[in-house]
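Structure incoming, see below.
All protein chains of the complex are present and in place, except for one that has been dropped.
A and B label the chains in the order they appear, each numbered from 1.
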Amino acid sequence: MRYQNATAYRFLAPYLLIFSIFWLWPIIDSFLISFQATRTVPWRFSPTFNWGRLIGDPAFFNALKNTLLILVIQVPVMITLAIVMAVLLNSPLLKARGLFRFAFFAPVVVGEVAYSAVFRLMFNLDYGIINKLLNSVGLPSIDWFSNVTPAMAVIMIAVTWRWAGYNAIILLAGLQSIPQDVYEAATLDRVSKLKQFIYITLPLLKPIIVFCAVLSIIGTMQLFTEPFLITERGGPGGGTETLGLLLYRQGFRSLNFGYASAIAYTMAGLAIAISLVQLWLTRDPK
Amino acid sequence: MAGVLLNNVVKRFGDFEIIHGASLDIADGEFVVFVGPSGCGKSTLLRMIAGLEDISGGEIAIGGKTVNDVEPADRGIAMVFQSYALYPHMSVEQNLSFGLRMNGNPKADTDRRVKKAAEILHITDLMARRPRQLSGGQRQRVAIGRAIVREPQVFLFDEPLSNLDAELRVQMRVEISRLHKELGTTMIYVTHDQIEAMTLADRIVVLRGGHVEQIGRPLDLYSDPDNQFVAGFVGSPKMNFITARVLERGASGVTVELAGGTRLTQPLNGPAPEPGSKVVVGVRPEHFGHAGKGDADLSVTIDVVEHLGGTSFLYASTAAGDDIVIQRDAAEVSDAPEITVSIRKSYLFDDKGRRLR
């Protein structure tokens, strides 16, 4: 191959231009802003103003705790569910495959606002269909949005409903790339279906599972729309406030850009840590 | 019309040199074949002539003009690729005319060239089809047709027949030969198949590990190889190599002793290796004769016999364990497990594979 710098950069120019203006500079700028006191005009440099506030701010730790709690429960449940969906959708015994695929994959196209509205209505205390169904089998109504635990549950259910199928699509593609003859050989060796799943499917699928997990973690870490719309700005009483919501309130309600940037960089730090874990998990065995 | 000159051409990828100074003078109208095992650099050399690879050192000239810094399109070459590289979304006609259309060639002239190429290759009936509706041989013709419409000074072929089955390969080989006669244009052809090289070439360039091993006419390479590699590469089945030891140098040449005691004397003009040093005796399967009717006799044990009809191949081993192949007329093959054959013609190589002559 010949070196073709001029031609290559002509094709890359528009992309790199957009990157430089709207990503590269903001990444740097955000870091710089996090060291500025932005409540005063003009802004002034003060390394401790935001970061000092951050480490002593109960609102920040509340949001961090909620975010991590959602992460730790929702992501494993969703990934497991996605694996189950993918494996079962891949079964040669399945009839009406198209209908099942539609059922699980359809949420992928539903926008955050649309589904937040539906979930909010479905879990309404007095008139929500969920409570009506609970009552019809003799169970009491649950006041989903006035207590922290059920409110968190609704957020997790909503996110899982929206994204499980998305991950199942990626996993299904991974499953279909595993050559069929591996399973045929195992069947001839009298390896049961369950053992085939544990000893063949899962190890071969591991890099894709990790990829899904990392994308899901990074997505959930920035969770904003669901607590913003479903649980009414992180209610009850900040019980479902996430880092994404705190950042929004600090940055765009209080216009405290410095503090919001510090929160953003905390999220970036978490993301980098998670990426490193991913690299470690999917490293080539020596 | 133009010749091609390679002057000490070098190719490096980073610190890794893969062509170590190739020099070659190709006359106008000549058919030259680059042949060698995979990884020998033959395709790279061709792509350097085409301009698809940078030249790290040396010079390439086409028609007397240095082209090191000339774009591929301006070198007066056309290239036929191994995978045919037909545009799958265009018809045969569009495939043939694409390059000319894109460069604003007048439509009348484009049509004329396309029509002429189609006639030469007998693909006039296929013009409206897409590549995937064609057989392998037809695709190959279209790929060659696309080269012809450029009316190049030099045709470059990169293993064009390697994707075809054996029968079609023979057919297309003849076709390409005919084309060369008809057009009289310089052609450079890369292959790993020595039979293609032998049958097509005016001259063959044998490459190995980025070195030019020998350049010559096909029959010269066969009858007078410069080294053990060329001797083994040209000819089918391969030349047999039997290890031996130098005994003495006499007036009539050098005498060597094969493992097992057989002595063989070879005429020698150049310097002889020290007595006692290791050499290799090369004998082509077709150069074994009946006992007593050659330069020396050799006793072998027969392992397997393959009958091809008119001729048979005897797979045998010598007392010292060298595996050899002997070609015989089928009528002359007996069931005897051990036979003695004569060596009618042989070649001598030193321990570095250089020919001793």
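Assume a residue touches a chain if its C-beta (ideal position, glycine included) is under 8 Å from a C-beta of that chain, and two chains touch if they have at least 3 such contacts.
Convention: contacts and distances are computed from a predicted model.
Set against the options "sn-glycerol-3-phosphate transport system permease protein UgpE", "Formate dehydrogenase iron-sulfur subunit", "hydrogenase (acceptor)" or "Thiazole synthase", the UniProt name belonging to the omitted chain is "sn-glycerol-3-phosphate transport system permease protein UgpE". Contacts of the undisplayed chain with the visible chains, over the whole complex, involve A, B. Although one chain is not drawn, the whole complex shows that of A:133, A:182, A:202 or A:281 it is A:133 that touches it. Only one residue from A:47, A:111, A:207 or A:237 touches the chain missing from this view: A:111.
Residue A:173 is the one among A:55, A:139 or A:173 that touches the chain missing from this view. Counting over the whole complex, subunit A has residues 1-5, 7-12, 14-16, 18-19, 21-27, 29-30, 33, 85, 88, 91, 93-95, 99-122, 126-127, 129, 132-133, 136, 161, 165-166, 169-170, 172-173, 211, 214-215, 218-219, 221-222, 224-225, 229, 232, 243-244, 247-248, 251-252, 257, 260-261, 263-265, 267-268, 271-272, 274-275, 278 touching the chain that is not drawn. Mapped onto subunit B, the interface with the missing chain covers residues 47, 50-52, 71-74, 77-79, 81-83, 85-89, 98-100, 102-103, 146, 150.
FYI, only the chains that are shown with their structure count from here on.
Measuring from the averaged C-alpha position of subunit A to that of subunit B gives a distance of 60 Å.
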